[in-house]
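Shown next, in structure tokens, is the structure this report addresses.
Removed from the display is one protein chain of the complex; every other protein chain stays in position.
For clarity, chains are labelled A, B and C in written order, and residue numbers in each chain start from 1.
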Amino acid sequence: MAPGAKKGILERLDAGEIVIGDGGFVFALEKRGYVKAGPWTPEAASEHPEAVRQLHREFLRAGSDVMQTFTFYASDDKLQNRGNQTTHSGQKINEDACDLAREVANEGHALVAGGVSQTPSYLSCKSEDEVKGIFKKQLDVFINKKVDFLIAEYFEHVEEAEWAVQVLKTTGMPVAATLCIGPEGDLNGVSPGECAVRLVKAGAQIVGVNCHFDPEHCVKTVKLMKEGVEKAGLKAHYMTQPLAYHTPDCGCQGFIDLPEFPFGLEPRILTRWDMQKYAREAYNAGIRYIGGCCGFEPYHIRALSEELATERGFLPPGSDKHGLWGSGLEMHTKPWVRARARRDYWEKLRPASGRPYCASQSFPDNWGVTKGHADLMQQKEATSKEQMKAVFEKADKCDKAH
Amino acid sequence: MAPGAKKGILERLDAGEIVIGDGGFVFALEKRGYVKAGPWTPEAASEHPEAVRQLHREFLRAGSDVMQTFTFYASDDKLQNRGNQTTHSGQKINEDACDLAREVANEGHALVAGGVSQTPSYLSCKSEDEVKGIFKKQLDVFINKKVDFLIAEYFEHVEEAEWAVQVLKTTGMPVAATLCIGPEGDLNGVSPGECAVRLVKAGAQIVGVNCHFDPEHCVKTVKLMKEGVEKAGLKAHYMTQPLAYHTPDCGCQGFIDLPEFPFGLEPRILTRWDMQKYAREAYNAGIRYIGGCCGFEPYHIRALSEELATERGFLPPGSDKHGLWGSGLEMHTKPWVRARARRDYWEKLRPASGRPYCASQSFPDNWGVTKGHADLMQQKEATSKEQMKAVFEKADKCDKAH
Amino acid sequence: MAPGAKKGILERLDAGEIVIGDGGFVFALEKRGYVKAGPWTPEAASEHPEAVRQLHREFLRAGSDVMQTFTFYASDDKLQNRGNQTTHSGQKINEDACDLAREVANEGHALVAGGVSQTPSYLSCKSEDEVKGIFKKQLDVFINKKVDFLIAEYFEHVEEAEWAVQVLKTTGMPVAATLCIGPEGDLNGVSPGECAVRLVKAGAQIVGVNCHFDPEHCVKTVKLMKEGVEKAGLKAHYMTQPLAYHTPDCGCQGFIDLPEFPFGLEPRILTRWDMQKYAREAYNAGIRYIGGCCGFEPYHIRALSEELATERGFLPPGSDKHGLWGSGLEMHTKPWVRARARRDYWEKLRPASGRPYCASQSFPDNWGVTKGHADLMQQKEATSKEQMKAVFEKADKCDKAH
Partner (left out) sequence: MAPGAKKGILERLDAGEIVIGDGGFVFALEKRGYVKAGPWTPEAASEHPEAVRQLHREFLRAGSDVMQTFTFYASDDKLQNRGNQTTHSGQKINEDACDLAREVANEGHALVAGGVSQTPSYLSCKSEDEVKGIFKKQLDVFINKKVDFLIAEYFEHVEEAEWAVQVLKTTGMPVAATLCIGPEGDLNGVSPGECAVRLVKAGAQIVGVNCHFDPEHCVKTVKLMKEGVEKAGLKAHYMTQPLAYHTPDCGCQGFIDLPEFPFGLEPRILTRWDMQKYAREAYNAGIRYIGGCCGFEPYHIRALSEELATERGFLPPGSDKHGLWGSGLEMHTKPWVRARARRDYWEKLRPASGRPYCASQSFPDNWGVTKGHADLMQQKEATSKEQMKAVFEKADKCDKAH
């Protein structure tokens, strides 16, 4: 099917349709061996296209209506930050990512969304023009590759997100904008309601949050955004793409501050049943673009599709390999496992951690620094030994506080 | 490189080399949307070869020296159990699985192992000849496709494993045999030591355990096997392919009995650091074939490879996307995350579950039935409503016990 | 020493002295076998004076500056509620309680405080006059027995507390008033700040909270009270008498709603080190009357006295049996226990529950009913079988909600 034949994102949302997003690529591909934790950059789009293509396909099978280009942190200033080495140019990575997303999108009815995200330049206090120039470079590729719409995602400061939206709007394409904030607001304390109003005023038709918090926090935050937008007499569509990790103990910077980030988050991973609960709550809150971010695997997205199958009128292809509410267990060898083939069982289950020597919550780090603080200046060079020593010392000091 | 040019499995082990296994395919592909929980059958080898191929590749990148054919539960009696529907014949699935394993193995230095596993026929008290006939059918494909060696894995009863080994031995190829048992022994109470002796006597050159228990339990069980074999004056190589789930609370049937099986196991997933600990303990126990089973993702296998990199003399390809002991975090944007770029931090971390309403351990089901019990008779037909009602009632009764 | 020779409560507080309160009698004596959980009435003052006297003495040794008369729930309408049977008249119980408090107070420098608490009559919507009449009856005894000051404590509705204060004020004695509320305010949603202002305006010189929440919640609530009072341009002294149970999971009605109330609270009991933290935080918040309520044992009160020993200039008598910060362990037989004789060890300890099958938090009941609701009408007669059936049914229904 020609891409042009597909209904656009705004047509779908305006018609009241539910749009299922995809999951976060950097975390999923890190576990598969194609992304490096630390820089979190997407050079795999050029280096290992088969791995990226396969992940797109799995999300498509799971019911994703949108293939986001794997261009997270694919701005030049991030690709070359702190000694990160990529053998391909930023332009090539962005182009290859667009091609992969389009290839798989066309295997189904999905749209392609070109994505930009926050930049080291902003954190390092570069000027508005410089930051906007960075977005513009990625945008040129998206225009060239004819993506279907644009997403500005993963912004901790609403100001930078506004700049991004302003750049993206110049294309005339639909623009979605999501911040990685919780109910307390952005890192400067701007409330979710005010953030949303500012994004809508900057030109975004879809606003919401992604990453940094669990579904419960994210739905709560988007509710606050919606209240803000409505109070201001504005209109928008709403979107959540939360973590697949439980974060009851997070502060305003979300899971980055948790001591388990990023290599010890396993016990926090949501089950598919947690995901169905999330889909329902997001839907009930009036959110219609419902997807995921870091930690999401294809089965998590499928759970969203299954929870909302009645409202959408269909199941995703991947459900041919999944009995709803565990009904596939009727085919299990052991009778006591067959006895788990029922919704009631899985809805009530409170899964144990198998970790009797671990607590259920953590004390997040809380350095209380944001844009402008010396600790946050970015640099092209690898972190030096002296710099590492300094952060270790500061970390040890913070650790003693509780 | 021609497969013939590779060193065989016994040559490697006899030379004292460490062999890194792969991870379990059914769980990994279930999460990706290609395997149905309940039947757990591998028809994806024929239906979605690109997904199976990609998973093989990821394990190869992670350092796996063996590509196991994706033929778990690919016996005809299992493919057609309790209403399971597969559009491809058992023979085709086994053949396609061999081709995929060989294709990827030849992208590196890995060997191909043809695998058989326990059968519904045995549980339903079919005769030795019938059960052996089932193994023979899969074996014919493995011979035809020229696999490098054979694995009889996932047996709950040592008797059935002996039968499998006896069949596999007829080929003259090296044979490995692993039971899915813990320190208490097989489901008839045969001790690990005696099980191992019987498997060696049946002709297995490599013995050990896979699945059903966490690394700690598995290493402990293989230690008991080794003691038994040595006490009997026999010789063998040893192998563990445990779960990637913590199971401190399991009874003799392992994680199948846990209330979280199979859709609520997330909080139990091992971290990469847990895996490094496992690799070290397995190595110290004299185990040289060290791999994984259900729950393992490629990054778990990579952690085994990294822990034993000094002993092996090299890192796996996938480590180009992983800083050892978290050192990649030196490139992280936030300084307090950079402060986590050290071994000491991750070794000491006791990760929180983010689930304050959940316990750390579960009461396993314990129906106390095994081969021969009416509850365990297998059938081709789908489980009927009456049968489901009966198991629900029994489950509710058991549930009241604690 | 004659009681008259002691400095009064206001003289002490006006002089900036710290006043250490006592602990809750009904819970402590329930564990000792003298109070019945359910009615929670203090007939032991007449039935088993030796037990009440001994508990007073233990609190005195622990450093309590106030002996509260054991007259909690000693109003006639509570003594005869729902089939409760007491062989002594309300007047006699109040008189005996005064005598016991005075006897032990005079063994040291403690003051005697006569206490009244909320009434079933208020919950059952009796008139202001009727409710005040009930307070008046207890007050007559306190006047007669010459207590040193008065406390109106454990009120869920600020309105009833105001009535109590108005009655107590008629004596000219100093009056303290504490609500059993948390940061969300009283059961009608009146904020802590407004509650405090109303109590001060009614005539209380000391205001604060007692019972229902853990120290952390209570200190937070009193801070809000203090802010309210200061904002209103008023003046008061502040007081906390929290639970000795951790209640991170409580709703507005506090520990009454926890499923563990009242017979499964053990795992929540605060350690002596938790208590020292509480004393310090209360002190830092400007609270000078610092005591305890349900769950407090004498060693908890002693911990308050020890934490504030420097500020107060002395240790309590009971510290002759307690090495500060565990230093008594230097005399322990085992060397590894001697190694725990240091502040650092106990301050950092996060004690395990020894309950791997239990969660860390509970879902509180939340029936959402308060004064005026039919479910809360009180009655002299024992709860009938039909009434019990009705509450069981409602409870089972509520239980399904999560």
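Here is the rule we use: a contact is a pair of C-beta atoms (placed from the backbone, for glycine too) under 8 Å apart; a residue touches a chain by one contact, two chains touch by 3 or more.
Keep in mind it's a predicted model, so treat the numbers as computed, not measured.
Listed residues C:G21, C:G90 or C:P120: the one in touch with the omitted chain is C:P120.
Considering the full assembly, C:L376 is the residue among C:C125, C:I143, C:A285 or C:L376 that touches the omitted chain. Residues 249, 355-363 are the ones on chain A that touch the missing chain. Residues of chain B that touch the chain left out of view are 350, 356, 359-361.
Residues of chain C in touch with the missing chain: 30-39, 50-51, 54, 57-58, 61-62, 81-84, 120, 123, 214, 245-249, 256-273, 297-299, 302, 318, 321-323, 326, 328-342, 346, 349-362, 365, 367, 369, 375-376, 378, 382-383, 387-388, 391-392, 394-395, 398.
Keep in mind that, in the parts below, only the chains that are shown with their structure count from here on.
Centre to centre, using the average C-alpha position, chain A and chain B are separated by 32 Å.
Each chain gets one centre point, the mean of its Cα atoms, and the points for chain A and chain C are 48 Å apart. Within chain A, the positions touching two or more other chains are listed as 350, 356, 359-361.
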